[in-house]
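Just one protein chain is left out here, and the rest sit where they should.
Moving on to subunit A:
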Amino acid sequence: MNENLFASFAAPSMMGLPIVVLIVMFPSILFPTPNRLINNRLISIQQWLIQLTSKQMLAIHNQKGRTWALMLMSLILFIGSTNLLGLLPHSFTPTTQLSMNLGMAIPLWAGTVITGFRYKTKASLAHFLPQGTPLPLIPMLVVIETISLFIQPMALAVRLTANITAGHLLIHLIGGATLALINISATTAFITFIILILLTILEFAVALIQAYVFTLLVSLYLHDNT
């Protein structure tokens, strides 16, 4: 092994130039603009998927929440496509970087909270105290709710980072195990390879699910606050 386990998570640079910007911008060219009334198959399927997702996701929101439709749909498309592209061999996944996920989570969460405080101040403050708490517990509960509110962006970012990073690491490790076992016992290596295939299937699912979860939670925070 001439590279350590975490080399694939280093920010890629070519001759000292950070090309991570190019990598982050790359998924956008995989979603072509529909130019015509009847498009090619790729665009038709993407249009259908986006319609399906947006209808389901924006159903719970009122008029004010639906102004966030573009934001939420872009979010789920970006995270989903970035995660899926990261499963290709020798590729870099931007969502493994905590910096990027924090950069997505904190502004969105802050946007929802500030919207809530700006337009429905009393209701937003009322969120800090659940209904029907006994009187002596109130101060402690307010503190707990405040902490739970401020942990939301951290949880969003860390959840995404941890899931994707853990998945990539597992694939890397089990691939390494297969490589090491080939010289020792071919059968065990084959079993390990089967495990790798199953894990890859899981990772495909996880890539999409994490995108969905991220966007869903932002949408929920929005729903609370509009």
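We adopt the following convention: contacts are C-beta pairs under 8 Å (C-beta built on N, C-alpha and C of every residue); 3 or more make two chains touch, one makes a residue touch a chain; residues count from 1.
In this text, contacts and distances are computed from a predicted model.
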item: The complex's invisible chain, by UniProt name, from "KCNKH protein", "AP-1 complex subunit sigma-2", "ATP synthase subunit b" or "Hemoglobin subunit beta"; value: "ATP synthase subunit b"
item: Option from A:Ser28, A:Ser44 or A:Ser74 whose C-beta touches the chain left out; value: A:Ser44
item: Subunit A residues that touch the omitted chain in the full complex; value: 1-3, 8, 35-42, 44-45, 47-48, 87-90, 171-179, 193, 196-197, 199-201, 204
